[in-house]
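After this line comes subunit A, so read on.
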Amino acid sequence: MSIALTAADISRALTRISHEILERNGGCESIVLMGIPTRGAFLSQRLANLIEAIEKTEVSVGTLDITLHRDDLRLRPIRALVPTLAPKGGIEGKDVILVDDVFFSGRTIRAALDALGEMGRPRSVQLAVLVDRGHRQLPIRADYVGKNLPTSRGEVVKVRLSEIDGADEVLLEPEGSK
Partner candidate 1 sequence: MKHLLSASDLSYTEALTILDTAAQMARVSDGPIKKLPTLRGRTIVNLFFEDSTRTRISFEAAAKRLSADVINFSAKGSSVSKGESLKDTAQTLQAMGADAVIIRHSASGAPQRLADSEWTSGVVINAGDGTHEHPTQALLDAFTIRKHLKVGVGDLSGLTIAIVGDILHSRVARSNVILLSLLGAQVILVAPPTLLPLGVENWPAQISYDLDAILPHIDAVMMLRVQQERMNDFFFPTAREYSHYFGLNSDRLALLKKSAIIMHPGPMNRGLEITAACADSARSVIVEQVANGVSVRMAVLYLLLAGAPNENVESGEILS
Partner candidate 2 sequence: MTRYLLEGATLPDGAKSQILISGGVIVALGESILHPDANSAQRIDVNGSIVLPGLVDLHTHLREPGREDSETVASGSRSAAVGGFTAVSAMANTFPVADTAGVVEQVFRLGQAAGLCDVFPIGAVTQGLAGKALAELGAMADSEARVRIFSDDGNCVFDPMVMRRALEYVKKFDGVIAQHAQDPSLTVDAQMNEGSVSSKLGLKGWPSVAEEAIIARDVLLADHVGSRIHICHLTTAGGVEIVRWAKARGIQVTAEVTPHHLLLTDECANSFDPIYKVNPPLRTESDVMALREGLADGTIDIVATDHAPHPAESKECEWSAAAFGMIGLETALSIVQLAMVDTGLLSWSQVADRMSHAPARIGRYADHGQPIAVGSTANLTFVNPNVAWRVDRDLVLSRSKNTPFHGMELPGKVIATFFRGEPTVLNSILVRGLRAI
């Protein structure tokens, strides 16, 4: 097991991403941050806080539970649903930034795109991820990446955030870890 990102690494990555978002979107007027629970939601809140500190304006934030849109429901046991918190002002015509912790096969993001489609019609959808570990199974790419982490398929990437895990770090564990 190795530490891929320390707390300091995570903090710097998020700071950089928040600047990149502002740069690319010309400010935070039109953006809506939508975090994918569980840890994507915490990350989106952190990004929102960072952006608000920079621009001194409130940023619209929400969460998007994608469970009902997954394409692998039949292959796994049932999962409980997590509340979807709609952002103030909705997503119609906005630039939605999906936020997730680990970007892997891309299926979660595909489901998120479907779920967004049912909420309305954004002007654009962008993707921010803390860790991109490769092995895409769908033609989807991220716009903002905290760290590119090459992995083998069987390895396990564990993201821990202080809001829920008590500490900030990203761990890379060998095949067979739970």
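As a selection rule, all candidates are chains of the complex that A comes from, given by their letters.
Criterion: a contact is a pair of C-beta atoms (placed from the backbone, for glycine too) under 8 Å apart; a residue touches a chain by one contact, two chains touch by 3 or more; residues count from 1.
Everything numeric in this text was worked out from a predicted model, so none of it was measured.
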item: Touching partner of subunit A in this complex, picked from 1 or 2; value: 1
item: Interface residues, subunit A side, partner candidate 1 - complex; value: 65, 68-69, 73-81, 83-84, 114, 117-120
